[in-house]
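Quick notes on the structure that follows.
Apart from one protein chain that is not included, each protein chain of the complex appears where it belongs.
First chain written, first letter: the chains are A and B, and each begins at residue 1.
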Amino acid sequence: MERREFLKLSGLAGTALVLGGCEDYNSQLVAYVDRPISLEPGEGNHFATTCDMCASGCAVSVRVVEGRTVKVEGLEGHPLSRGGLCALGQAGVQHQYHPDRFRGPDLRSKAGEVSADYLKLKMLGDEAFRAMKRPTTVGENFKVGITSFAAPDFALADAKWAETRKLGGELWTAAADRLGKVLSEAGAGAVIVLGPQVRGHRYQLVAQAAKAFGAPAPVIVEPFGYEVLRAANQAVYGRPDMPYVDLANTELALCFGEEPFTTGPAPTLYNWGFGEMRRGRELVRGLFVVVSTRMGEAAAIADLWIPVRPGTHGVIAQLALHAMGKGGVTVAEAHEKTGAPVERLEKFVRWVSQIDTKVAFGGGEVLGHTNAVETLTLVNGLNVAAGMVGRKGGILPAAPAPITGMAPPAPLSFKQLLGLVDQMKAGKVKALVAIGVDLFMALPGSAGLEDALKSVPEVVSFATVPDDTAALATMVLPDSTFLERWGDATPSVGSGSSVATLMQPLVVPFFETRSAEDVLIAASKAAGKDLGFPSAEAYFKAKWAGVANDSQVPGAQSAWKKALRNGGIHKPALGAPLAAKMPPANLAAPKFEGDDNEFPFVLQPVKSVKYREGQAAHLPWLQEMADPMSAAAWGGWLELNPHTMEKLGVAQYDEVLVKSPFGEVKVGVVPYPGLPEDVVGMPLNFSRNHGTRYDSVEGGSTWEATMKKDPGRGQDARALLGAKAEPVAGGLAWGSVRVSVTPTGAKSKRLVLVSKSIQPQESPAVPARVEQEFKVWPIS
Amino acid sequence: MADLLTATHAAVSDKGAHAPAAAPYEGAGSPYRWGMAVDLDRCTGCGACVVACHAENNLPIAGPIDTDEGRSVDWMRIERYWEGHYPEITAHFVPVMCQHCSNAPCEPVCPVFATYHTPEGLNGMVYNRCIGTQYCQNNDPYNVRFFNWFEAALNFPEPLPNQLNPDVTVRSRGVMEKCTFCVHRIREASSDAKAEGRTVEDGEVTTACAQSCSANVITFGNLLDPHSKVSKAVASARRFRLLEGLGTEPVVYYLKGGQA
Partner (left out) sequence: MKLHPPLVHGDDKINRDILRPLFETSWRWWALFSLCLVGFGGGFVTWMWMLGAGMWVTGLHRPVMWGVFIANFVFWVGLSHSGTLISAILRLAKADWRRPITRAAEAMTVFTVLMAAQFPLIHLGRTWFFYYIIPYVNQREMWGNFRSPLAWDLMAILTYLSGSLIYLYLPTVPDFAIARDYATTPIRKKLFTMLALGWRGTRKEWHRMNLAILMLAVLVLPVAVSVHTIVSWDFAMALTPQWHTTIFGPYFVLGAIYSGMALVVTLTVLIRWAFKWEDYITPFHLDKLSKIMLVAAILWTYLWAGDYLITWYGRLPEEKVILDIKNGGPFFWHQLTMMLANTIVAIPLLAFKKVRTSPWALMFITVFINVGMWLERYLIAVPSLVQKGPSYTWTTYSPTWVELMMSIYPFAGFVMLYVLFVKMAPFISIWEIREDRVAEAYKSMGQAKLRAIVAE
């Protein structure tokens, strides 16, 4: 068997690693939840691979025990993860062992109608689990968890697994034929979309297949993406890609709207850089300044927070220019335009003018405003003005991947995505193939994607777990997770190194899932178009043949081994010098949808670390984790300034109806002192209409669903947004919507709060004892 | 520049501060005294440590309703404290786990010795002794003990159980649980060291939360080793401990945030 072969060759096969055929494999399963009185824990082995839960592309170290991946950890010394990991990366194992994961190909006769074969496949799996006394449903869980300790019938289980494998094999053959047929028939009418985390040769293989079938080049769809930032980078640095923001070596960091540590383009990298900036140096403690409307995690830990009216971040950039004696606006004007307190602005000017080694970067909430490009261009301009472009502690050029042809093309802008949707509506798209992306997460409810997809004859989804795109698909061909397949990636942001990471299969998938590469290769073969590679493994090995020459280790094989052990290859490096064009300092006022009498509040959609751009919504760990700021969990919430709450006469947990010109949602209220009184915050991308048991809009099935009523997660902020593109770069102006908030008089059944008390408003007494202890010391 | 950053220079230095008096407690004699330093000035509240602890220690999933009813289990949590009113508002993050108090109030009240102090200064929890009186949580000033209100199996439908860490038992319904300082990792390291006739070296063992934190907020190690990273970190003038006035003598030391 190929994988076992590889593991022998690569010398990584750990002593107790069980990677046999699935029969003996499955009979190894032990359900730890049944209180393992006599379990001897097996030896664990760590394997390096690449996390593809987001585009950052951290190399990770995964602990594998008895054929299971039990823990994803950061890879020591890797330039991206820096030995650490983000919350989402930690949950990789939960993504892999998700109870609602697709169990095999679902070849449907009609869009959205689960095929009989798939149901059979699922039933067989359930029977196998049942034979092993492993509950797969809440009902069984309740029984087994409390009563049944009957002995597992492994023989029966193995028989069932064998059947599943047989059926699965047949289905995959059929799937390959059908996919081949679909693509051949669609020809130029076939559109292939990939997710932003596709950062390596996967894109090239898909492109090759597209070419073979005469389809246009695949496109990358990036939900709530960075097109405006790329435009700004192009304008100032002469290159669209994301440079390396050298936080670690700077003394003053100016952060405009971005949440770099939670939802930014590379959370682990920025987290590390921040730690180094603050306490990594013997004598210097760098200062961190955040300019934003909503106090998020970044603002919470800033040495100086400049609260500004929505979309006026650019004014502060102009103030910084002024502080550096490069024109711009005065403190008085800035206060006038942004509403930021004068003394903070003065402090800001003092810091900016006094500290030389400084860096400015932006993103986050800024990206959603109609003047985003101008704002971010100004922000980038600050680095030019300060002469920090290409300087240590400033903006450094991202190095290209050590292996050529890895980086995929830039993702579609939102405008282009809308164009695609229109094409679908117009029936120009014959077949849509979605690989690693749920299109619904990229579009406001008002974009009408559902109708558009319905007018596409063949929708093929490679989703791993149920999502809204898969729900409308005619074919679901479940992809393997990053713990089960071959792959590679190069980070989407600069890291001071030239990085290519490798992904390797660490365990045999339980279910009949296959990596998209293998499926496309088979489909092409079936359609008589050979891509020239027998398997994904062969494909990636071939693409990495080059590493032999770069590496000191003689012989391709050993270099390959080395690369596998190190999670790829990386060496400190910088790209070609960036341009440093000083941009014009002009800045348009932000525009907002909706009349301000009818819609008195500006909606600040929130990217929560819990959900990111939706990749995390189906993971119970992240659903249950308290949002660091609002302390809410399991779905959505509406952030209201306590004074606004008084005015509206609503209290914590009250349900309100939030209306925008484009839609409305009902949601529970959370007091949020970190917002101005005329702005409300609400998270994005935490629920799906046809999601898993954990992220469904209407009631999932946690065990409570049987004992108590799980109300479901409800609609998220996408339902309120307009399908409006920002003029310059065509980005989605998701921060430019006004809303009204009206109490429904009911208590919200959906709001879940881990902490119900907001200090200090509630308890003047306690801070004296508890909070005061970690009150930060003031800074001059 | 000058005064601003020099001011910083002078005060930022963690040097020259008094070394931490290892808090008094019975049963010393072990070469180890595990402790932790949490640098609040580095913590971005990203929550990676929270999920890391879930993954490492097989924490149960409570589900939406019980989470809201206060029955979720987070051995590590990021407490967020607001201060003031907009725009004069600040927020602080404090990662809080069991403080492994040297005078742990939770221990004497346990009628069956299910929670007790190990010679290494850990507040241990032997689940199969616990009968669920819940007294220990009432007497824990930090509210970091978590009761198993329902069978953990209920929220681990297949194949989810395969993510569980075989080194840590899944607690049964009705017992108390809490941060163990990833004791199974300590056990592994110390028995390895013992086999090789040496003591555990600094950095040989770390906790899941510390490991996951890319901002390097958390330092774990042996407080009895004056050269260990944690001993050095804890020597900082920024050091304080939660509710120090209670005299619980925690071994988790926090380093004050802000410019100092």
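Just so we're on the same page, a contact is a pair of C-beta atoms (placed from the backbone, for glycine too) under 8 Å apart; a residue touches a chain by one contact, two chains touch by 3 or more.
Not measured: the values here are computed from a predicted model.
Only one of the listed residues, B:Glu151, B:Asp167 or B:Glu249, touches the absent chain: B:Glu151. Where chain B meets the omitted chain, the residues involved are 66, 69-71, 77, 79-81, 94, 96, 105, 108-113, 129-135, 137-143, 145-151, 172-176, 242, 246, 248.
In the full complex, chain A contacts the hidden chain through residues 146, 631, 707, 755-757, 759, 762-763, 765-766, 768-771.
Keep in mind that, in the parts below, only the chains that are shown with their structure count from here on.
Chain centres here are Cα means. That of chain A falls 28 Å from that of chain B. Interface residues of chain B facing chain A in the complex, by the touch rule stated above, are 1-5, 7-9, 12-13, 39-48, 50-52, 54-56, 58, 61-68, 72, 74, 77-94, 150-167, 169-170, 172, 208, 211-217, 240, 242-245, 254, 256-260.
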